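All protein chains but one are shown in place.
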Amino acid sequence: MFKKILIANRGEIALRIIRACKEMGIRTVAVHSEEDRESLHVEVADESVCIGPAQSSESYLNIPNIISAAEITGADAIHPGYGFLSENSYFAEVCESCNIKFIGPSKEAILKMGDKVQARAIMDKAGVPIIPGSEGVISTVEEALKLIKKVKYPVIVKAAGGGGGKGMRIVQNEEALKNAILTAQNEAKRAFGNPEVYIEKYVEEPRHIEFQIMADVKGDVVYLPERDCSIQRRYQKLLEESPSTFVSEKLRKKMGKAACRAAKAVKYVTVGTVEFLVDKQSHYYFMEMNTRIQVEHPVSELVTGIDLVKEQIRLAAGECLAIDQSDIEIKGQAIECRINAEDSEKDFIPSPGKITRFLVPGGPGVRVDTHIYTGYTITPYYDSMVAKILTYGHDRNEATIRMQRALSEFVIEGVKTTIPFHLRILDNQHFKKGEVYTNFIQKRIIEEVAKQ
Amino acid sequence: MFKKILIANRGEIALRIIRACKEMGIRTVAVHSEEDRESLHVEVADESVCIGPAQSSESYLNIPNIISAAEITGADAIHPGYGFLSENSYFAEVCESCNIKFIGPSKEAILKMGDKVQARAIMDKAGVPIIPGSEGVISTVEEALKLIKKVKYPVIVKAAGGGGGKGMRIVQNEEALKNAILTAQNEAKRAFGNPEVYIEKYVEEPRHIEFQIMADVKGDVVYLPERDCSIQRRYQKLLEESPSTFVSEKLRKKMGKAACRAAKAVKYVTVGTVEFLVDKQSHYYFMEMNTRIQVEHPVSELVTGIDLVKEQIRLAAGECLAIDQSDIEIKGQAIECRINAEDSEKDFIPSPGKITRFLVPGGPGVRVDTHIYTGYTITPYYDSMVAKILTYGHDRNEATIRMQRALSEFVIEGVKTTIPFHLRILDNQHFKKGEVYTNFIQKRIIEEVAKQ
Amino acid sequence: METKDIKKFLEMIEDTDIVELNWEKDGQKIGFRKNEGAVKNAPQEELPAAKMIKANGNGNGKSQVAQVEVSQNYHLIKSTMVGTFYIAPAADSPPYVQEGTKIKKGQKIAVIEAMKIMKDVVSDTAGQIIKILVENGHHVEYGQPIFTIQLNPVE
Partner (left out) sequence: METKDIKKFLEMIEDTDIVELNWEKDGQKIGFRKNEGAVKNAPQEELPAAKMIKANGNGNGKSQVAQVEVSQNYHLIKSTMVGTFYIAPAADSPPYVQEGTKIKKGQKIAVIEAMKIMKDVVSDTAGQIIKILVENGHHVEYGQPIFTIQLNPVE
């Protein structure tokens, strides 16, 4: 086992990792920017090293300073957390060349899963369903028609070089096709300087359902019951839960096994998450694999009793899985709300500032992971997430009511937060019925509010 | 179900009850002394009423003002919490006569269990083992010898009118008997003005093991797995855990059933706790029954998943048990540490004052129930307990290590607390081996420290 | 307030042993603190209808609170119990007292009902009732002010 782990991250996830290390008897090194000198992860770690100025590019993304910090403190492993360098294959490679264990999968696995086109091909080969579509660029209506014969309407025309909704057209039938391709090409050219487009099956009102996997060096892989992360705003998850109201025991098994195949296909080691889009007919499609610990991992911890960060460290150290698939049971329901310092009344603009009052909810079935406290100043340099609050209940109803109770006693003064927005979600009738799709926030909350 | 509950208490237990009410959709009324105007339970409740000045006798024990507060706010039930009026049968009676439901057992059950002599007789009749001893006062050596023939040495000679160790003599053999009785009588006369003594079997190095029971109006009673509360200082519990390292499945069943018989013997309704002394040969003896919710109830909540305060309210409202004995399973291990504002280096003298910094531990497997926060002032008027911290783990080792981790990140500045003392307990080799008896603190901690 | 006013303030407090002074008016605030060693911030609660000047710390480490009540001939009668306030013995009876009524010490001036029992509210001072602070039939909690009394000038 490792003797000393350097945590190349900040905020609540740095704290989370330090907590796991403490429980495992592993010493910890916090790294921090000048701005974060007073941060809790610095205070709680055994040692700390300042690695740069406030800007992430000069500190939390500064590979030479982080590696050097590990060297001068004698850390034998680096935990990257999420974000920052966690999915940077070059960083994993540098760690390896410096004989410091990178707590995550191999650089090859990161690379393969990081390249969307390559990942898609590998998944297809491994028998993991992918969204049907063109293998490359579509230039003519004829090519498109040929493809659509296979994938069926509706389809989506997407800019090869783009993102953010630009150069994107949903097509429901043949009449609209030609115009859609031309418009998309024009938009793509204007927006990205590249008129190339490709076509994919359009998954209507999908759910975002993901499977946490754990894999060891021997190649054994197990999955944990799904997390439903459909409640998103502009591709940012806001609220996650486990299990999903939609997934049957049979579908869980099928998707879980597909997730294990995905991991095996890239010789994955440690913990990771395979994300799927699921349509109303229970068709599921590989979206991507996150080759790191995720923000929402505690949701699975609450319903399975597994400490994922401890397992991640164990697996990275070369230990084998201590349990097999049949040992993993799901019990009860867990919900997580991400509390961001944002003004949800004003288009979620970040709301940095000093926390003047901070009261953490307590009592049964409540878990809070946070790095802020009374007197802490939220700076504009980093992510706006300031706390994760989780509730557990016997069933979804209890977990939901408990979350409402806990949020109602969560006091964060000095900045605006997304607490009121979460209360609105939890009170929504569609949410209560479990009718959650990736368009939930837009359709059920924002448009509803606009109507009023 | 009740529509509005008045909580006749303060501090963390008032908060705990308000949380349960919120999750049940029941409105809440907080009562408070003038001193507690800024308390969290006042802030979190739907309504609040000031019932008197700082002194408990004039506020939290002021029955007319509390009943009147319930009447003017229209509360249909009163939850007494623990301490204060929770085991006051007169209060239960006044509630009844005012048509306000007292959330607890009947006044008769409180009375019977409150009178030690009567309770002993009822338990004996119900087949619950009691500590063998004289039925009344022992005046002569001859009477004593006759009794000891049955109960065997060692015995303890106790003052009938006393307590606190005075007029108390442990006797190991016949030679010492006569002198012990005379000395005890003399001491008792001097201390309490009453020379009467009685004799009981002396239980050597006992454990304090208690069973939580739940009982409904139909007379059905179930027990939860035991809590081991052997770690006490001067009869004050400091650290509690469930399950006990000592109790086998067979003993658990035997003692649990005895606890249920105890409850049935007084027609007990709602939740309560039957406390036993257990000797090294697994003999167990009824000590007393607490006819209320206890400080350490969350220990059982963590290992069974049952929300005891919600159940208590349900049962008080006349609902029946929703589960039977076979539904109650124990999973993992839970430990609770009571954090008191006391200076454990200076004979545990209370340490009131203003909390200048307060950081609550978080992460997996940690629960904190507290009413204090940064800026809160702990006054000398009430109990010194300021927080309960609980950890859960797969096994006792994980729960212990997690508690060490959590306590190490628990920051309470401005007053002295028992956190360092708990860390010493957790690090003790006898504690780690589960060798805990009611003399643990004295023998394993205080005397050990004195030796150093 | 202008800078000249501030200067006046400075002169005013220079020769006193006031170490801290805070003043607020119409959204303006001004605060001074003299360097006298262990000057602490005392949490201060202000009395209603009173103007307070607090001088904390007088060099010997202890704190002294001087309360100068400008309008000290007012007195509040507070409820000593929880219940329902009545200004008259019955709905159709005349009230015990009204605003303006002169009262004696020990005079019954209202009743509070608690647990179906009526308890008298008795004035602890002589004076004149300036204001009845609770409406008839409304609830009162412990310590709640119910009457403002103008004390007799000579007492």
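Going by the order they are written in, the chains are A, B and C; count residues from 1 in each one.
To be clear about the criterion, a contact is a pair of C-beta atoms (placed from the backbone, for glycine too) under 8 Å apart; a residue touches a chain by one contact, two chains touch by 3 or more.
Everything numeric in this text was worked out from a predicted model, so none of it was measured.
A.B. asks: Looking at the full complex, which residue from A:E71, A:E96 or A:D427 touches the chain that isn't shown here?
C.D. replies: Of these options, the touching residue for the absent chain is A:E71.
A.B. asks: Going by the contact rule already stated, which one of A:V49, A:L85 or A:I441 would touch the omitted chain in the full complex?
C.D. replies: Of the candidates A:V49, A:L85 or A:I441, A:V49 is in touch with the missing chain.
A.B. asks: List the residues of subunit A that touch the chain left out of this view.
C.D. replies: 34, 49-53, 59, 64-69, 71-73, 98
One rule holds in what follows: only the chains that are shown with their structure count from here on.
A.B. asks: So how do the chains connect up here, line, ring, star, complete, or something else (other)?
C.D. replies: If you draw each chain as a dot and join those that touch, you get an open line.
A.B. asks: Just the number, please: Cα centre separation of subunit B and subunit C in whole Å.
C.D. replies: The computed centroid separation for subunit B versus subunit C comes out at 43 Å.
A.B. asks: Just curious, how far off is subunit C from subunit A if you go by their C-alpha centres, in Å?
C.D. replies: Computed from C-alpha means, the inter-chain centre distance equals 57 Å.
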